[in-house]
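Subset of chains shown; positions unchanged.
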Amino acid sequence: MKTKSRLSSPLVGPLVALLLVSLLVALTTPRFLDLGNLSNLALQVSIVAIVAIGSTIVIVSGGIDLSPGSAIALMTMVFALMVRNWGVPLGVAIVLVLVLGIVLGGVCGFLSAYLRIPPFITTLAALSAYRGIAFAFNNGSPVFSVSSDLERLFYGTLFGIPLPLIYVVVLYGIAYAFLTYTAPGRSIYAVGGNVNAARLSGIHVRRTQLLAFLIAGLAAAIGAVLMSARLNSGSPNYGVGMELSAIAAAVIGGASLNGGRGHIVNTAFGAMTIVVVQNGLNLNAVPPSVQNVVIGVIIVAAVGVDMWRGELGHGVSRLVGGKSA
Amino acid sequence: MNTSPPLWEVVDVTKAYAGVKVNDGICLQLHAGQIHALLGENGSGKSTLIKTLSGAHQPDSGRLLRHGEPVVLSSPSAAREFGVSTVFQEFSVVGALSVAENIYLGRPPTKGGKLDWAAMRESARRVLESMAVELDVDAEVASLPVAQQQLVEIAKALAADASLIILDEPTTALSVEEIDVLHRLLKRLKAERRAILYISHRLDEVVELVDVATILKDGQVVSSAAQSKIDIPYIVKCMVGDVGEHYPKERNARTEVLLEARSISTDNRVRDVSFTLHRGEVLGLGGVLGSGRTEIARAIFGLDRLKAGQIVLRGEPLRLRHPRDAIAAGIALVPENRKSDGLFFNFTGFPNISIANLRRLGRYGTLHPAREREQCRELLRELELSPHAEHRTVGLLSGGNQQKVVIGRWLHADADVFILDEPTQGIDIGAKIAVYRLINRLTAAGKGVILISSDYDELVAMSDRVCTIRHGRLVAQRTPAELREAGQRGVWGESEAGAAPVHSIELSIV
Amino acid sequence: ADYPAPQPLKPTAQADIGKLPSKSGGYTIAYMPPATEFNYYIAIGEGIKAKAAKAGVNTFMLAPQSGADINGQMGMIQDAITRKVDAIILSTHDEAAAAPLVKQAVAKGIAVVIVNSDILDFPTPVHAVVGYSQRKGTHLMGDYLLAHMPAKSVKIGVIAGQEGYHSTERVGGFLDAVKGKPGINIVSTLSGNWNVEGGNTAAMDMLQANPDIDVIFAANDYMIMGTSQAAKALGRSKVMLLGNDGDTAGLEQIAAGTVTATVNTAPFQMGETAFDVTMDVLSHKYKGGFVETPAQIVDKTNVLPILKDPASLYPKPSKAY
């Protein structure tokens, strides 16, 4: 029955949460449902939603990633400098940033998987170090007005659909296919579920753990490119707190911090829930202080509901798994 | 029979999980000075009843009487107040803590409000002595092998000095020697007029130990203490109906050598071990706890690197750097610790089966769910696996079905050499026989089986040859017949010295 | 010295310059802003560096990365005192927090000059204060709006920083100027957390909620730049965008016409002035007091001359003007 709630119809919970929140906001502000505001929402959710793909995959693999926020800051800086100051063509620069992202993720992955330093630690260190490096460029000053072509990457539309929305749909499609229809994807669930059993089943445990971080790095890189495009600039201050929003999205989406459980599509719903709440609060000009409180409550509530739904099904495996957070 | 009023009485207890009644109107009486067996297939509700008696959870309905007085066991500590102590099937030890601390977990001795470490370690030592167990009370439990952890779990229950002692499968990981010690201990406690409730799937030990037995089926009592005869055929009949031969051994050994270990040694206790495994043969490994059987399995499966020697498969020398290499060569390991090393509790049955051979599910690392379903359904039929395995996470399957899933994994991976480490540990007689038939199917198909078992009868009955392992050395190889002559007691121990020279059997087989 | 005559501090806030050890040259000066995350403080630092280089004085910057890390800054001040520098040019988000350490420093004979501040009553005596008035600056911006009203009646959105002194002062100054004046309607106030990202998000939502906004005032240039991105994205290029600081990038956007105007508080020059004052303090030439540095409204009409003089700008403009 856990299976039911996890695999066959696992999408219900978080989707319901999202709809409830949206309904609430729609009632308080008619403007919420304006086409304008909806595409505005799409723009706002896109970056965190994409970063959250990585966070989810790392969480499912049994790890945690605190680094994407800082990694994004670093990458927007490098990206902006490449394009504006070092005369690297936009296309090439994008490719290089994606590579950089994979490298940054790889560092955490290597330390966690091969040197067996807990991911919480390696990525905590990266959280500090990557932002430090970001500040070392252009001695800490943001790089503005990078290139107008760049902006189009974010603000452009296709058949009237905002590009970021398209990116999100495509990337989630790919992530879903990867996790569901490929061996490495399955391995990520296996390693997150039971490292020992995975090793004894011949799975490349370390390689799989590393892979999860490489993907997270790539996702962060895409997020960085979009961030630069959105603000047409790079800055060592970008992405502060992004890691926590991304993790929150995954967890609101029902991913288990014990690893092995989580449905990527729900992460998208989780991200939307967060953004809808923020948007609703902004539309009503609620002061940021109150916003923080509300966000906090929402996170707990969403997870609480999911836990509660889970209880029945989880009982056993909790017991045998012997792991309970 | 015992006429004095019962110490404890379970009256009409019912407990359901997610709507499924796993205890359904259960009644039984526990008398002081009596060893009471609670028997039943996997999933028949034994542990659930135990948890009720230990205050681990509350029954949906029904009552518990102590000396005829109704009592409520609101929590494990409440149960302890009433003099109940339990050896849990899922151990209740904390790996990160020392042996001593585990034995007094939850009720450490204090002096003037201050924890009295000296006293704790001293009394812990005494308890272990009484069990004739040699263990460093300061050792971290996580650093001990499963069997010793189980001994700690038992010591923990005995240290509580309770009037009712419940043991839920206390011997799964133990071998003859430890079991004997435990039984002598239990008999002494019985003489001290304590009540003992004993659960085990090892019917041979049960019949020799207990006075009365209550048998469950699907959560209901099918044979009360009064009715139950204490003999294996009766018990089996009540549990699973007619099963015929308990050890349906088929001899399929061929002459062709499948696997050969040439004086292999590892840093993990294996010393200069040599043996050959023929196609269709079951090679048993016998020995006391920690004799190094599991370690030999680890070496052959590529978990421990070889320090010396060579493993030869189908005439080809193997280089094993990682379990992967062994799997690729067609070697399979069914680990002794199913829960921590075997199963993925986040998966349903099918992904658990296919995980070791995802290549079969599609080309270029892709997976075709349809293909997975079809392949696994076929295995499901072949293994007589519960149909629930398709949709339920394995945590909800019975022990027997869980074991079948792990074995099924290696059938799916189409392995050639099966290392079965304690394959029937904690599974019911019906499931055991199913596993034996599976072994026969394997050997009939010309596969080789290395069987590690602490269940002496099983080992002797199902093996074509039995190697005696002692301190990581292979000290003797004999046929089951020869072993039976040697008799059971201390068969693996130092006691009986000169065993038949290794080569003689080689000839006898060929 | 080429800076305006100092106004006296409150007697309780003026440390005795005569008590400083007299030492000729070989000075080490620590510049200690509250954070490196704001370009503004880097610019002040560059001003100091430029002058110091000419004067052959050894300076270094010590600051936490985040303006929120007050505790970190205090630790650094402590370390600077331990290191026995000759002077500390200090800017802090939290005078009271710094007070005990400033007292220590002064007692140890270290010259303390407060920069980017206009308070005449620092909780403990200091040798000099250099800066401009947050309120006055944005008040000018209010007046500028009244003088350049795009319409008879305008709807105004305000993007504040995270709650706190700077936000209150700057927004306050702007509101003082415009509140109650004819045709002024403040329709929304949101926080942009001082950065481009936050300004962008806030502006997006603000423009969604109030499609008819004519003017947006942001409490710093980063947030107004984020706003200009949002306005552009939503095709609202006619919205009048008002910032504060005089950040180079902000000035460039004014030149490019994507931002209307900002309060140029010339951080680079402020740094230069702070250095001159500090040197005069060390050489006992300074009589004490507060030196007010200029704050001036910059829009399309007067931005070019500033951009044409990159020597006194930090960071340098992205292109030559």
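Of note:
Labels for the chains are A, B and C, by order of writing; each one numbers its residues from 1.
By definition in this document, a contact is a pair of C-beta atoms (placed from the backbone, for glycine too) under 8 Å apart; a residue touches a chain by one contact, two chains touch by 3 or more.
No experiment lies behind these values; they were computed from the predicted model shown.
Just one of each chain type is placed here, yet the complete complex contains A x2, B x1, C x1.
We take it that only the chains that are shown with their structure count from here on.
Chain contact topology: the protein chains form an open path, each linked only to its neighbours in the line. Centre to centre, using the average C-alpha position, subunit A and subunit C are separated by 35 Å. Averaged C-alpha coordinates give centres for subunit B and subunit C that are 73 Å from one another.
Centre-to-centre spacing of subunit A and subunit B amounts to 43 Å, using the average Cα coordinate of each chain. Annotation for subunit C: no residues touch 2 or more other chains. By the touch criterion given at the top, residues 1-4, 6-7, 180-187, 189-190, 192-194, 196-204, 259-261, 312-313, 315-317, 319-322 of subunit A touch subunit B in their complex. Across the interface of their complex, subunit A is touched by residues 17-18, 90, 301, 303, 322-324, 327-328, 333, 335, 339-348, 351, 355-356, 358-359, 361-362, 365-369, 391-393, 395-396, 409 of subunit B. Taken in their complex, subunit A has these residues touching subunit C: 29, 31, 34, 36-37, 40, 43-44, 84, 131-132, 135, 138-142, 144-145, 151, 155, 227, 230-233, 235-240, 278-279, 282-283, 285, 287-289.
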